[in-house]
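Missing here: one protein chain of the complex. Every other protein chain is in place.
Up next, chain A:
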Amino acid sequence: MDEELVKIKQLKTSFRVLDDYYAAVDDVTLTIYKNEVLAIVGESGSGKSALAFSIMGLHNRAKIEGEIYYRGENIANASPGRWNKLRGREMGMIFQDSLSALNPLMIIGTQIEETLLLHNPKISARERKIRVIDLLMKVGIPRPEKTYYQYPHELSGGMRQRVIIAIAIANQPQLLIADEPTTALDVTIQAQILDLLRQLKNEMRAAIVLITHDLGIVAEMADRVAVMYAGQIVEIADVYTLIENPLHPYTKMLLKSVPSSSGAKSRLHVIQGVVPALHKLPREGCRFRGRIPWMDASVHESNPMLHEVRPGHYVRCTCYQYFHFPDKYKEESSHGTH
């Protein structure tokens, strides 16, 4: 494996609700290596985006505890000036909704140029424009000279997503965080964008943190996967292990809920319930216990930790050893697959 790029230790990101702080990201310890795709999966509200925003320092009013090392430098709670040097140059971010992520009143060219300008104020305007055209070409925009002068609303969703990628990679960052980059796109465009990301990663030898809830994308793109639930990482493993041999109940149920084309007529599997709201999260014990009520309460740890079950495969809470699907669940699934 390549060298470490980002090392996160016991990160806790809390938001203020009324007078108390509630952690949206809790006790996250994670290493991101160079030239890998690390997928972070979990349902809405599990803290995936909050974690990504913490790494980019984009939280406005959050309390950040713990350490985030970027190439050995602790950047958790770094000064705004330091962040402005890191963001856009060392790390880039790709957003989900390409229409709202671009300034509606600025032409595409200016928006991409801004990233270049902020980190290399010395290059001339002409040189900048040439580089922007190059970037547009690199992300697969057919007529870059024309697109340069267009406004976001004049482009299609796929084209806009390419522009967002061009902004993120303008300065060849080492870390690329893609926050559900294909959620707003249709399937064929989605495949094109994923291909582009993979190709760029190989060119730049950058690390990509891919935040998604689409396990199909994970299987296709990721080297390693971290599964998050209620602000915590419940399981980390390389992608093959995680899909072939998941351990944590949440991972198992998540994989089970992927609709398969072979059993198209079967009912979709649903994990009952939702992630509890931030201020209602159980702060003690296994956070997933509320959604597997058929299991004996004694199987959970009182203070669940990440256990390394095999090298590189971590899982939280001992409840995985006793996990079984509820009886009804089993019946239906055997029904569906046959």
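We take it that a residue touches a chain if its C-beta (ideal position, glycine included) is under 8 Å from a C-beta of that chain, and two chains touch if they have at least 3 such contacts; residues count from 1.
Criterion: contacts and distances are computed from a predicted model.
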Identity of the absent chain, which is to be given by its UniProt protein name, from "Peptide/nickel transport system permease protein", "Cytochrome c-type biogenesis protein CcmE", "sulfate adenylyltransferase" or "Nucleoside ABC transporter membrane protein": "Peptide/nickel transport system permease protein"
Omitted-chain contact residue, chosen from A:102, A:135, A:234 or A:315: A:102
Residue among A:118, A:204, A:258 or A:299 touching the omitted chain: A:118
Contact partner of the left-out chain, one of A:89, A:198, A:269 or A:307: A:89
Where the missing chain touches chain A, by residue: 56, 58, 80-81, 83-89, 92-93, 95, 97, 100-105, 111, 114-115, 118-119, 151, 153, 164, 167-168
